[in-house]
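Comments concern the structure below.
As you look at this complex, bear in mind that one protein chain is not there, while each of the others sits in place.
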Amino acid sequence: MAESTTLGKALNRALHDALAEDPSVVVYGEDVGPLGGVFRVTDGLTAEFGEDRCFDSPLAESGIVGTAVGMAMYGLRPVVEMQFDAFGLPAFEQVVSHVAKMRNRTRGRLELPMVIRVPYGGGIGGVEHHSDSSEAYYTHTPGLRVVTPATPSDGYSLLREAIGSPDPVVFLEPKRRYWAAEETALPVRTEPMDRAVVRRAGRDATLIAYGPMTATALEAADAAAGEGLSVEVVDLRTLSPFDDATVAASVRRTGRAVVVHEASAFGGYGAEVAARLTEQCFHHLEAPVLRVCGLDVPYPPPKLEEYHLPGVDRILDAFDRLQWEREWTSTGPAEVRG
Amino acid sequence: MAESTTLGKALNRALHDALAEDPSVVVYGEDVGPLGGVFRVTDGLTAEFGEDRCFDSPLAESGIVGTAVGMAMYGLRPVVEMQFDAFGLPAFEQVVSHVAKMRNRTRGRLELPMVIRVPYGGGIGGVEHHSDSSEAYYTHTPGLRVVTPATPSDGYSLLREAIGSPDPVVFLEPKRRYWAAEETALPVRTEPMDRAVVRRAGRDATLIAYGPMTATALEAADAAAGEGLSVEVVDLRTLSPFDDATVAASVRRTGRAVVVHEASAFGGYGAEVAARLTEQCFHHLEAPVLRVCGLDVPYPPPKLEEYHLPGVDRILDAFDRLQWEREWTSTGPAEVRG
Amino acid sequence: MKPSRTAHATAQAPPLPSAEPIALVDRTGRRTGQSALAGPDQDVLTELLRGMVVGRRFDRQAGALARQGRLAVYPSSRGQEACQVGAALALGGRDWLFPTYRDSVALVTRGVDPVEVLTLLRGNWHSGYDPHRHRCAPQCTPLATSAPHAVGLAWAARRAGEEAAALVLMGDGATSEGDAHEAFNFAAVWRAPVVFLVQNNQWAISVPVHKQSAAPTLAHKAVGYGMPGLHVDGNDAAAVYAAVGGALQAARAGAGPALIEARTYRMDPHTNSDDPGRYRDPADDRYWAERDPVDRLEALLRAEGAVDDAAMERFAAEGERLAARVRERMAAEDDLSPGDLFEHVYASVPEHLRRQREDLSAAFGED
Partner (left out) sequence: MKPSRTAHATAQAPPLPSAEPIALVDRTGRRTGQSALAGPDQDVLTELLRGMVVGRRFDRQAGALARQGRLAVYPSSRGQEACQVGAALALGGRDWLFPTYRDSVALVTRGVDPVEVLTLLRGNWHSGYDPHRHRCAPQCTPLATSAPHAVGLAWAARRAGEEAAALVLMGDGATSEGDAHEAFNFAAVWRAPVVFLVQNNQWAISVPVHKQSAAPTLAHKAVGYGMPGLHVDGNDAAAVYAAVGGALQAARAGAGPALIEARTYRMDPHTNSDDPGRYRDPADDRYWAERDPVDRLEALLRAEGAVDDAAMERFAAEGERLAARVRERMAAEDDLSPGDLFEHVYASVPEHLRRQREDLSAAFGED
């Protein structure tokens, strides 16, 4: 029976169900035990499954990821949490040099079915180091799957799939959407992990988003519709590997594309999206693929983050720069592209 | 008087001259003292300037970068070495959370005039972890300058400038070019740090390269010339900030561009180059900006690295895919673009 | 550089830290008479008490501002005043302090403008004060990461011939991080003038210290680096002051680094948004309330006649004035400069940021 569930609760339920179904799943990290995590995503798990299945570790991210590598080598399915995105950085060597490479190194003899959960992104008024978006570091690293849900049902389904995956998954949780609710009946299975989905159909332009920006993208599409512009919104869901088929098909249809993310533009994930779509859809493009991203500055303090984060207005501005053949009027373009 | 100098020797000379001129410069890291570094870039410096100016530290990259932050806070100009690119990863948190952000954090009150030297890239038959290219991790991080010389004279000049810079510089040294020689008279000053240069003029396409790939790009341009194709080669020299003016001007002139690097394509630096040039030059582009990069796999073992690394052939193949209006003949295209 | 063949086996092992923390003043406010530390004189003790009373008032004010939403968050110092005030007062004028997010009271004690101390938590900028002015590094959030900075800075200061040391504040949880280890080790190998003060407040958010370490004390970690380790009562300002002061002096004199564990307790939640009811026993709060650092020193100084009601009222009034000033200035309009976002990324604003700044002012129609 469908009921209103938040992303945070859906993730919690996914961990719960994974622990219940598979004894090889263990959940650990900083404050994930009795406290239930600083965002309560692991709430109640220690109480229900015991200290043996969900527990607090010493405070050391490289150690957390490194021990998870060892557990996964042994056949467990560890799910570890980096408390905030920036605090995953101490583990970066483990992630790049081992998590991503162990299968390759051993020609498939050692696989690492592990999940690194990372609450990421801003918009929560967090002080320095609490609002970063590091997806570009992870997605540039072959061997990792990088997944990020935008909705509670995807949160549940993608996390279950990530835990079941034979490959290591960096699971990026858009922390400002933890409290976003949706009517859904859990357990639920949504589209498979490596598939992007069209969240809203449109004819005139494709807006590509993921994680925290999906909701913003949908809002922007709504606003654009009010001005007569029909925008298709694609939610990537999995950042690596990239679902070229779905996204390129949309862009070929609309002929215009904007990609949006919170991370800084320069060398950001949106560059890859823009570059590969341009390679694949060049003759369908009426305008360059535009990026609406965070500024190329360190993440600002809370009171200035609004200047940094892409919002509806900046997305609408980007639509304006898509080199329409005619001026837009309030009732839409004089000539609509097929 | 010009004489033949290798990149390794030019870098050594730059460190030497910086130490001689500025008492606030200190050089340290793993094996940079009496051994002179595993690539001999610090050869003779301890002997000449003493253990106080060039020395071996404990073996811990985060500690090396972290202590350099403190020295720079105090006003020194530390130049530290990460022995190989992959061994810079333990310092990644220090680089991202502190090196890149200290100036911003303190509104300019604390600046960090420090240089992190990183021998990077492959092609030397190195075993795992000895051939990586991490420029995408660094260039996505605002607050860092990321510089990479391709020639001995640039090696000298850019390293001197990096050491003199008030901003922290990640200085990426193309290790397979350490032994590449050039006739030059040191000390030399080449173009400023944040400027790209056209290494070879051309009309038909722009080939964008940096560091280890600049020489390969020039070879490819030579080969293409043999087939009648006139290729302009741009050496970026500084990856961040990006010299939009120089590169975009070239691409607008030629109408076609290929970017080449050793790192994996996905989310690589080339994506940024392609995306921003497409944004800036869309109406001048006859074809999408193509990328010739490492495969999207972990860096292969030595005997397979040839399959991974971009070479002249793969660059020439990319030229073929630049959607010429006519077939190329051995004497060049029937119609040459302005 | 001739390495000895038996190189490191010749180093002397410093004595082991004591399992029980060293106190100069016991929890009832009596001098313990122990002799491992030289006790500070009454003037210093009075200063320590004054600092703690004022610091606690500041801390309470900041907590209130956080509850009112005027600070993004506030990590309280209540219960840890002996550590923070003791440490800050032990610093010499040329010494450097490397505080964490929790060490606002140490900064206020050091003389930094309280409103500038709160800039980070208020959300106006990442740090509000000029680090050079009071020789205080910005408050550090990524755990243990400022420890190597302190080592590098202290090494540089000694190299420059300055008689200065650096004091690193860190929590019990932070000792588990790799950076703590690397900093301890670099300091010891380089004999850098650094003192590491671990405020073991028993908790790293919800994780108790026995899940961080299986060592007899955190001070025992010093042994593995060949530096002295000292275990002191962190609710005894006299002991903290004496231990930190002694170690700083030794460091300045060239004796190298030291590690001090101060055993204390975080009386409040981790921050105002934490819920300790989920993970700790209120009995612990009571246990530690009986060991309150302010009460204890007040009892001693009253018993010894060094302070009386009037003095205590003076300290309280000073605290009230400071709190009022903070309230007032925090009520003022925010002084926000979005332009600063671009200004302080590099020494000068590069072209691409200039363009982004223009776009931004176009969009927000200002600056």
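For clarity, chains are labelled A, B and C in written order, and residue numbers in each chain start from 1.
We adopt the following convention: a residue touches a chain if its C-beta (ideal position, glycine included) is under 8 Å from a C-beta of that chain, and two chains touch if they have at least 3 such contacts.
What you see is a predicted model, and the numbers here were worked out from it, not measured in a lab.
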Taking the whole complex into account, name the chains on display that the unshown chain touches.
A, B, C
Decide which residue listed in C:Asp26, C:Asp284 or C:Glu318 touches the omitted chain of the complex.
C:Asp284
Considering the complete complex, identify which of C:Glu177, C:Asp236 or C:Asp268 is in touch with the unshown chain.
C:Glu177
Contact with the hidden chain (one of B:Asp17, B:Glu128 or B:Glu227):
B:Glu128
Touching residues on subunit A - with respect to the absent chain
33-34, 51-52, 57-58, 60, 62-63, 65-76, 78, 90, 93-94, 97-98, 101-111, 142-143, 145, 165-167, 194, 241-242, 244-245
For subunit C, which residues lie in contact with the unshown chain of the complex?
1-5, 7-9, 11-13, 16, 19-21, 176-182, 185, 188-189, 191, 202, 208-218, 220-227, 256, 263, 279-281, 284, 287-288
In the complete complex, which positions of subunit B touch the hidden chain?
30-31, 33-36, 38, 56-63, 86-87, 89-90, 125-130, 266, 295-298, 300-304, 307-308, 313-314, 317
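Simple rule for what comes next: only the chains that are shown with their structure count from here on.
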Furthest chain, CA centroid comparison against subunit A:
C
At what distance in angstrom does the C-alpha mean of subunit C lie from that of subunit B?
41
Just give me the whole-number Å value for how far the CA centre of subunit A lies from that of subunit C.
37
Find the geometric centre of each of subunit A and subunit B from their Cα atoms only, then give the gap between the two centres in Å, rounded to an integer.
31
Within subunit A, the set of residues that touch 2 or more other chains is 62, 86, 89-90, 128-129, 266, 296-298
Residue list for subunit C, restricted to those that touch at least two other chains:
125-126, 142, 178-179, 345, 352-353
